[in-house]
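After this line comes chain A, so read on.
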Amino acid sequence: MKDKVSEIVKKYNKDKSQLVSILQDIQAEYNYLPREALNKLSKKLDIPQSQIYSMATFFRAFSLKPRGKHIINVCLGTACHVRGGELIAESLERQLNVKRGGTTADGKFTLESVNCMGCCATGPVVKIDEEYFGHMTNDKVEPMLKKY
Partner candidate 1 sequence: MSETVTLTIDGKKYTAERGRTVLQVATDNGIRIPTLCHNEAIEPYGACRLCVVEVTRGSRTRIVTSCLYPVEEGLIVQTASDRVIRNRKMLLDLLLARCSENEVIKNLAAEYGVTQPSFRQEYWEKNDCIVCGLCVRACEQVVGVSAISLVNRGISKEPAPPFLEKATDCIGCGSCYYVCPTHAIKMEDKNGVRRIHNWKVEFKLKKCSKCGIYWAPEAQLEYIRRKADLPVGFFDICPNCR
Partner candidate 2 sequence: METLSVYVPKLVTNKEYIASGHRACSGCGEVLALRYVCKALGRNTIISNATGCMEIISSPLPETAWEVSWIHTLFENAAAVASGIESGLKALKRKHGYIKDVKVVAMGGDGATADIGLQALSGALERGHDFIYVCFDNEAYMNTGIQRSSETPFGASTTTAPSGKVSMGQHTWKKNMAAIAAAHNIPYVATSCSSYPFDIMYKIEKARKVKGPSYIHILSVCPTGWRCPSSDTIKMGRLAVETGVFPLYEIENGEYKMNFDYPKLRPVEDYLTAQGRFRHLTKEQIAEIQQKVIVEYEKIKMLSSRKKGK
């Protein structure tokens, strides 16, 4: 773990102003922001722990808990909302038996909501990992999940 954080910090030249990007890289590495990594980062960049924690909790992109194998992003942007995005989110919550932000008991999925992914024309949209699913309806939810 030590070396990964050091590597990332080095890549950004220990530039404190790149904290968001550094955290993103750490998250990409571990799938979440492990506490030891953040402590390490605090020392490396000479930023108090409290300030790193503040950043990690301010931005929605960061997770301080380990996330599932697959990340489901259900879009709740306006275009998706007016076409029933909320119902899709509820349906996912029901079928996965988790709330938004939660991870399924088997660690397979983490359900997250996002406020627009830039493909509004095809709403409601769900993204699982890197794959997009457009024009979602409730009855498409189950077959979609079965693919994973």
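Here are a few things to note about the model shown:
Here, a contact is a pair of C-beta atoms (placed from the backbone, for glycine too) under 8 Å apart; a residue touches a chain by one contact, two chains touch by 3 or more; residues count from 1.
These made the cut because all candidates are chains of the complex that A comes from, given by their letters.
Given the structure is predicted, the values throughout are model-derived calculations rather than measurements.
Within this complex, chain A touches only one of the listed candidates (1 or 2), namely 1.
Residues 35, 48-54, 57-58, 64 of chain A are the ones touching candidate 1 in the complex.
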